[in-house]
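Missing here is one protein chain; the remaining ones are kept as they sit in the complex.
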Amino acid sequence: MAVKHNNGIILTTVEEVLSWGRRNSLWPASVGLACCAIEMMHTAASRFDTDRLGIIFRGSPRQSDVLIVAGTVVNKVAPMLKLIYDQMPDPKWVIAMGGCSSAGGPFPTYATLQGVDRIIPVDVYVPGCPPTPQALLWGILELQKKIKAKKEGKVWEEIPIREVPTASQPIPIKEKSPLGF
Amino acid sequence: MVRIKYVERPELTNRERILFVDFIKGMKITLKNLMKKTVTTAFPFEKLTPPKRFRGTHAHRVKNGKEPPSFKVIEKFMDIEFGESRCVACYMCMQACPVPFLFNIEAIQLPDGRKKVVRFDMNLLNCMYCGLCTEACPVDCLIMTDIYETASYHRASCVLHIDDMKKRSIDFDRRRYGEPDRIWIDDDQRSKLWGQIKWS
Amino acid sequence: MHLWAETKELELLEEKFSEIKLEKAENFTSIIVKKENLLDILTFLKDELDYRMFIDLTAVDYYPKNPRFMCVYILFSPEKRKRIAVKCWADNDSIPSVIYLWKGAKWAEREVYDLFGIRFEGHKNLVRMFLWEGYKHHPLRKDFPKEGIQEVYLPSLNLRPDEIPAHNYTPYHTYVPSMEELEKTQKSRLEKKSQIVLNWGPLHPGTHGTIWFLFDMEGETIKNCEIILGQLHRGIEKLAEDLTYTQIIPYTDRMDYISALCSQVAYVNTVERLLGVEPPQKAKWIRTMMCELQRINSHLLWLGTYALDLGALTIFLYAFREREKIMDIIEGIAGIRLNSTYIRIGGVSKDLPEGAIDVIKHFLNDFPEKLDEYETILTKNRIWLRRNLNIGIVTEDQVYQYGLTGVVARSAGVPYDIRMIQPTDAYDKVDFEIPLGKVGDCYDRYLIRIEEMRQSIKIIKQCVAEIENLKDDRYISTENPYVLPTLNEVFSSIESMVKDFNLRIYGEQAPEGEIYMSGENPRGELGFYIVSRGDGKPYRIKIRSGAFYNLQIFPELIKGRTVADAVALLGSLDPVVGETDR
Partner (left out) sequence: MELLGTVIGVTVKSLIFIIVMFLAAAYLTLLERKFAGHVQQRPGPLHVGPHGFLQPIADALKVLTKEDLVPDSVDKVLFYMASLLAFVPAIMILAVVPFGEPFTVFGLEIKPYITDLNIGVLLALAFGSLAIYGVIFAGWASNSKYPMIGGLRKAAVLIGYEVALGFAMVGPIMQAGSFSLREIVEAQSGMWFIIPNILAFVVIIFAILAETGRTPFDVQEAEAELVGGYITEYTGMKFGLFPLAEWYIATFVLSAIAVILFFGGWQPLPLMGWLPIPDIVWFFIKVFLLFMFFLWVHWTLPRYRVDQITELAWKVMLPLALANILVVALWIIFIG
């Protein structure tokens, strides 16, 4: 801590570099539960290639950074999902893909968990049933923005609720930073 | 006219086995694909435009002079300014929706007896995007737009309110109101995957 | 055409067993028997009248009647191609088990026990099917609330202090089991005899969703195997009980999410038969075309994941490349890529957009050569052969015993295809071939699925030609009192607006009665058993899932094989958890 006060600049640059590395190689644990898993596979497949952004799916939670909860989480599988989350090493993030994993979705029943954020903290919610691959990719970009903001010392409570999203135009390739996102 | 046939099981002959013909053929295929162009759409930099029928986030059409005749009938009982949402609080979307509690609609009775919609919330996290609500709307008010980039950090920001739905519909109609009902409109992007399609 | 047993058989039954009661309706023919001679009648039906294929077993809860539960057995005769239903009241909540007649009844009885609490006398190891040991309730009983009992305080973990998540958010939640309870469940399924018990799944890359396998292994050889289902049990049947017939359509997508359109068509056909609605010709052809597109789509996903499980990583992405094209077609026509709620009672929700036919033609032209590419890489590859040949051989007897349907049945040489037995929509007008296998191993199932894709292309070509003739035909028969009007009609005429309001609020008032009908899903026979008591909502819907019964044979086939074979076998059975668990 003392070091941080002495030469904060160096530390922040180090932080900057680390956060760049982290947000540019997010490895999700391939946990597919239901319909959304199919769209998740499509996101990883040739049409919308997540490998472009350095995202490759790992089988073992021990080697993954982000948990994409794709599909309905029912009460019976909830403890195991928490186990998987606990097995992941820090720093780790969670994306709740689709309505079911975010808030129970269209299944307000006796068997369904009404939102995975009741057992593990969620970073990004992606509405949709299921979200299209582009929507999921947008969610992943949002997560990258969040990691960047974390680096700037903001905690997620301070990030404002986003304003009304409208259809956005493609980012011109020249606005891309030479080091990636 | 349905017929039954047995599938024949191909055999690997010894010649093929010794000369690795099966491996070589397979690897020829992968090599061929290696030479082809990629089919990828680099998402944030290039985007697939959803088709006209795409069922994305909901929106409220506003009173802009393009209303269907049914709206004219019901309008008398409502207090709707020009440029406000067309919603007439008929609760049909709520009735048609398979998910209970997805909608939260409130309308008040004005002193002059007319109704006014004061609250129209939709929790997108419970939505199935099945489109039954839009098919139920009798005044062409509730529509589904082509907006899908709605990921956010909070549950609360996935709940739609009446004024953002107004904004969305204006944005949506400005872009795609007069568009023909085609299967897709961005041939240049899709042709990466499809190759050139000859349209009739 | 209807498939129910003829009168003379029923008379034969009546004179043999005096105390049975016949119920013959246009959609459903059943015999009501007493509990004590249920087994004799079922044995007679199986052995004498050769209704030896077990289709389904379910129960209906007529609360507050007493006895409240009625069990319904649905049987099929492969020779006569006839179905028959046997009903029996479960006095004081128990009924004799039939697992000695049909092995396939094992899981079905466990499911009924789980959801209704009916005890089956003589069933060994009658444990819960979907829910966990120690769960207190039996959800499908009429006196159990749909939302369950929200007893524990389980708020969302990341709420800002000022945030109200949504108007329908409540911090209270139904009971979530603990790890110990799940371990208890596991113990109750399988006791350890060999070296190690391997937990394969539920959240495992290789298990096609969330199936939970227990392997009792000696080295790498599996001595004993058990399957725990219910990791995706969302209670769709319970939900459907207070939705109108139209509102259930979106949920049929979410059951078998890989072949959503086929499920919709199967369901909508059942409801139309119940309501007596006849869709227009064009809608029929469009339905058939979309079904076959979806079949190709589903088989492509199977091919990709199967190849991935067997190590051929590249095939996976090639298959998904083709899937993307079909997804584009479905998205352009229906509006959503995967769970497209496109079929409506009395037709389809929208007409084909302009350009759709061109795109489909383009796809039909260049898909066959892609299929040949896959075959060149896989079919004669020595590794592929060694991984597939003589793995998991299914015999004809097992097909009838377990009620196997779809590709698994056809690989054993049983020509059981609903498209042929009970053609709906336009299937009686198109001509195609049904591939059958001679051996019944994984390799046969692989070849059959590949061949089915080619046949689907053939069917789609005929559909496209037909639809072009019917270009400006109606796509939904809105003059029928049960069919929702289209938006334009609502906008223009007040009558259709009133009709719309009535149908949305009160639902389609179906006539009283029962019906069982099924459609040919890529995974097997997807049947719907609907009990209607004359109001706008179904009294009970039982979904007969093909994957559920197909998966049931897995433990028997895998004994004495290795984990690597388990992957191949599971892939070739191709279950979808959303459908098995509902």
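Labels A, B and C are assigned to the chains in the order they are written; within every chain, residues are numbered from 1.
We adopt the following convention: a contact is a pair of C-beta atoms (placed from the backbone, for glycine too) under 8 Å apart; a residue touches a chain by one contact, two chains touch by 3 or more.
From a predicted model like this one, the values you see are computed outputs, not experimental measurements.
*Asks:* Let's see if you follow the contact definition: name the visible chains touching the chain that is missing.
*Replies:* When the full complex is considered, the omitted chain touches A, B, C.
*Asks:* Thinking of the whole complex, not just what is shown, which of C:Tyr245, C:Tyr318 or C:Tyr549 touches the missing chain?
*Replies:* Touching the chain that is not displayed is residue C:Tyr318.
*Asks:* In the complete assembly, which of C:Asn381, C:Ser496 or C:Gln552 touches the absent chain?
*Replies:* Only one of C:Asn381, C:Ser496 or C:Gln552 touches the chain omitted from view, namely C:Asn381.
*Asks:* For the full complex, which residue in C:Leu198, C:Leu364, C:Val439 or C:Val464 touches the chain that was left out?
*Replies:* For the chain that is not drawn, the touching residue is C:Leu198.
*Asks:* Which positions on chain B touch the chain that was left off?
*Replies:* Interface residues of chain B facing the absent chain: 23, 26-27, 29-31, 33-34, 36-40, 42.
*Asks:* Could you list which residues of chain C touch the chain missing from the display?
*Replies:* 196, 198-199, 204-206, 220, 307-314, 317-318, 321, 377-378, 381, 383-384, 386-387, 562-567
*Asks:* Can you name the residues of chain A that touch the chain not displayed here?
*Replies:* 17-18, 20-22, 24-25, 45-46, 49, 51-54, 56, 58-60, 62-63, 65, 89-91, 176, 178-181
Please note the rule applied: only the chains that are shown with their structure count from here on.
*Asks:* Just list the two chains that share the greatest number of C-beta contact pairs.
*Replies:* B-C
*Asks:* Using C-alpha centres only, name the chain that sits farthest from chain A.
*Replies:* C
*Asks:* I'd like the Å distance between the centres of chain A and chain B, where a centre is the mean of that chain's Cα atoms.
*Replies:* The computed centroid separation for chain A versus chain B comes out at 23 Å.
*Asks:* Using the average of all C-alpha atoms in each chain as its centre, how far is it in Å between chain A and chain C?
*Replies:* Centre-to-centre distance between chain A and chain C: 33 Å.
*Asks:* Mark out which residues of chain C touch at least two other chains, giving numbers and ranges.
*Replies:* Chain C, residues with two or more chain partners: 156, 160, 165-166, 169, 239, 250-251, 254, 321, 324, 339.
*Asks:* At least two partner chains per residue is the criterion; list those residues in chain A.
*Replies:* In chain A, residues 46-47, 103, 106, 108, 115, 117, 129, 132, 156 touch at least two other chains, as defined above.
*Asks:* In the complex, go through chain B and note every residue touching chain C.
*Replies:* Listed in rising order, the residues of chain B that touch chain C are 1-7, 9-10, 12, 16-17, 22-23, 25-26, 29-30, 33, 39, 50-55, 68-70, 73, 90, 92, 95-98, 101-102, 104, 121, 123, 125-126, 128-132, 135-140, 144, 154-156, 158-159, 180-184, 190, 193-195, 197-200.
*Asks:* Spell out the residues on chain C that touch chain B in their complex, using ranges where they run on.
*Replies:* The touching residues are 156, 159-160, 163-169, 239, 243, 246-251, 254, 314, 318, 321, 324-325, 328-329, 331-336, 339, 341, 349-350, 353-359, 362, 366, 373, 376-382, 385, 413, 415, 417, 419-420, 423, 427, 429-439, 443-444, 447-448, 451, 484, 487, 490-492, 494, 497, 500-501, 504-505.
*Asks:* Going by the contact rule set out above, which residues of chain B touch chain A in the complex?
*Replies:* For this pair, the touching residues of chain B are 38-48, 50, 57, 98-101, 123-129, 145-158, 164, 167-168, 171-172, 175, 193.
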